[in-house]
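Here the complex is missing a single protein chain, while all its other protein chains stay put.
Which chain is which? They are A, B and C, in the order written, and residues in each are numbered from 1.
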Amino acid sequence: MKDWFAHNVLGLPELASSTGQGVDDLLVYVHWLMLALFVGWVIYFGYVLFRFNVKRNKAASYEGSTSKVPSGVELAIVGIEAVLLLGVAIPLWGKNVNAFPKPEDATVIQIMAQQFAWNARYPGLDGKFGRQDMKLIATDNVFGVDPADPAGKDDIQILNEIHVPVNKPVLIYLSSKDVIHSLKLVAMRITQDAIPGLRIPCTFTPNKIGRYQIECAQLCGGGHSAMSGGFVVVQSQADFDAWLKSKSGATTSFE
Amino acid sequence: MSEQPVSLNSYIRLCGVVFVVVLCTTASMIATSYAHIGSSNDWTLKVALILAIAVVNAFLVAGYLMHLLSEKKLVYTVLIFTVFFFIGLVGLTMWAMNDFPPGTASH
Amino acid sequence: MEIPYTVQNRPDTGLYNAKLGIWLFLASEVMLFGGLFSAYILLRVSQPPGGWPHGWLDVRLGTVNTLLLALSAITTLLAWAACKVREFGKFKFFHACTILLALTFLGIKSYEYHDKWIHYEIQLANGKIADGHLIEKSADFDLAKITGTVTLHGREVENHVELMDLRSPAAQSAKLDEMTIPASDIKKMENYGPRHNTFTAIYFTLTGLHALHIFGGTLVIFYLWGPGSKLYKTDPERFTNRIEVSGLFWHFVDLVWIFLFPVLYLT
Partner (left out) sequence: METTVQQFPPFRETPAHPGHDDHGHGEHHEPNFWQKYIFSTDHKVIGIQYGFMALCFMLFGFFLMLLMRWQIAHPQMPVPFFGPILEKILGQPAAGGAISPELYNSFGAMHGTIMVFLGVVPLAFAAFGNYVVPLMIGAPDMTFPRINMASFHAFFLGGIVMLVSFFIPGGAAQAGWTSYSPLATTIPTNGQAFWLVGMVLLITSSLLGAVNFIATIIQLRAPGMTWMRLPWFVWAQFVTAFILLLAFPPLEAAGVLQLMDNVAGTSFFLPTGLAVGGQLADRSGGGSPLLWQHLFWFLGHPEVYVLILPAMGIVIEVIANNTRKPIWGYKSLVYSVLGVGFLSFIVWAHHMYLTGMGQKIATFFQATTMMISVPSVIILTCMFLSLWGGAIRINTPMLFALGFLPMFGIGGLTGLPLGLAACDLYLHDTYYIIAHFHYVVAPGTIFALFAGVYFWFPKMTGRKMNEFWGRVHFWCSFAFMNIVFMPMFVQGIKGMLRRMSDGGINYSAARVPNAIDALPGTAMQMNGVILWAAICLGIAQIPFIINLFWSISHGEKVGTNPWRATTLDWQTPTPPPHGNFAHEPQVTHGPYEYSMPGAAEDFTPQDAPADKTATAPQPAH
């Protein structure tokens, strides 16, 4: 019922992450509430407009409605809102911003947004990122990687195509080097603004293999609508390992 | 100010007092600023002290020179709301800027 | 039809219109400066350790200005009281003082601006930093063409950090000298204008906006002192109200300075 409503009535697109289920559920609950209210009010509205038209009701009543029902309905609305808020929305947000996977259990990726593309950086086979410093930023070194640090030697840096293994949490450290962008993965049900000067973590766990697009959801200049080259490719662990290896063999992409 | 001033001289006296107090508060602010309070590169305590003195100073100006002490309820009401929203603005913004998901870093 | 309560108080509020109006306006001014102060607080708190300068402004000048404004607040009050007891001559005297005090304030403020404007921080080719007030630029001085020299009265430091806390014993004991630097030694030269760093930015913005308020207030007071005082002859009560209302504005401007002074000069 819930999932049927989500996809056939609300028309939500395919869900490809296990972490997104809660978001879909909450969307469905809220829309049920909205629909119930809306339908109820419209029926009342239609009835009143018909029944109390001056043609049918010549003299208005000074008293008006004395029914107790509206107060009851209002209380019920407050109650349901409270339940949704306290019972579902707040815990869900807590999961979203507090329950990050441990780096060793997750695919850790740094993403640096820029006008108008997504740079991604993997720690490589040693699982460690090299030192970074914003002062070192240049056209060919968007992360400001310090070339002197040996831990950075096997780091992988790629543009736009972000590979992740399926069923393993992904931990993204998101930032931007110029203006605010926003990383939106519709199928994963995540959105996070990329804010220059801040490095903000966000997480999801993909559970369907496939190719998904990264949308930039924040106005970022003339190329905003064309900042559509980014993809997340969800692969089996084996495919992912192979891909990682093929990339690590090559030198890091900044010379 | 609703009540009629009794005489100009009584005002001059009031002003004299206010000015002397302003002199004192200003002097004590400067003294605090140069005093050795707290550790030399942590200014928090000093700033708090100095601002506290500034509030006294402001209270004098608002209370006596602007006659706020004898002002009407309506004016208070407006100002109380204003101060409340001002505190909301500063407080909530500060709070928001200090409550990021764990692991957020500025670089 | 006359608008009621322009002079008399409305019984249930106890206020005449303009008085309520000015308090409402001041409430919005509180929020205006509130927005700026909250920006100040946030920017200061979010600086890295040692990133906020100390002792960059001259406390003596700031103190003098504080006292000038306090005095002018008092003369404003007395000017109003003089009107209230119908002593027009005294009113003229007190408000003349207010205007003079305000102009002195603005004069000192522009001197301070000028002082920052000719204060340069120069990154030298050898990695050191020269910092000081401009004495003169040679006629052919041009950074783009790399010609000429510039003479500063100041000092040379190894690191930018040494310039941040001028209250520190090290900075206090530093010797200032005249030095002449050829353009070829200069990597970057920038004065202590608003763009220099967050402190100068907020300093210029806050005091600039405050100075604009002083300026506007002075204009109004000048008008009421000069041509506007004709009203005293025909409707002294209404004129007194005008003086009160403009005085409230003036006190508010003083109030803002009471916070600007410690926030910018003392901490």
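The working rule: a residue touches a chain if its C-beta (ideal position, glycine included) is under 8 Å from a C-beta of that chain, and two chains touch if they have at least 3 such contacts.
This is a predicted model, so every value here is computed, not measured.
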Among shown chains, those touching the left-out chain: A, B, C
Positions on subunit B contacted by the hidden chain, ascending: 74, 81-82, 85, 88-89, 92-93, 95-97, 99-102, 104, 106-107
Touching residues on subunit C - with respect to the absent chain: 1-5, 10, 13, 15, 17-18, 20-21, 24-25, 27-29, 31-36, 38-39, 42-43, 46-47, 51, 193-198, 201-202, 204-205, 209
Residue numbers in subunit A that touch the chain omitted from display: 10-14, 16, 22-23, 26-27, 30-31, 33-34, 37-38, 41-42, 44-45, 48-49, 52-54, 57-67, 70, 73-74, 77-78, 81-82, 84-85, 88-90, 92-94, 96-98, 115, 134-135, 137-139, 142, 144, 177-180, 182, 184, 186-187, 189-193, 195-198, 200, 208, 210-213, 215-226, 228, 231
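Definition applied: only the chains that are shown with their structure count from here on.
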Centre-of-Cα separation between subunit C and subunit B, whole angstrom: 18
Subunit A and subunit C: spacing of chain centres that average the CA atoms, whole Å: 47
Residue numbers of subunit C (touch at least two other chains): none
Residues of subunit B engaged with two or more neighbouring chains: 106
Contact set on subunit C toward subunit B in their complex: 9, 13-15, 20, 23-24, 27, 30-31, 34-35, 37-38, 41-42, 45-46, 49-50, 54, 59, 63, 66-67, 70-71, 73-74, 76-78, 81-82, 84-85, 87, 90, 165, 167-168, 244, 248, 251-252, 254-255, 258-259, 261-263, 266-267
Residues of subunit B defined as touching subunit A within the complex: 100-107
Of subunit A, residues touching subunit B in the complex: 97-98, 100, 132, 134, 173, 175, 197-202
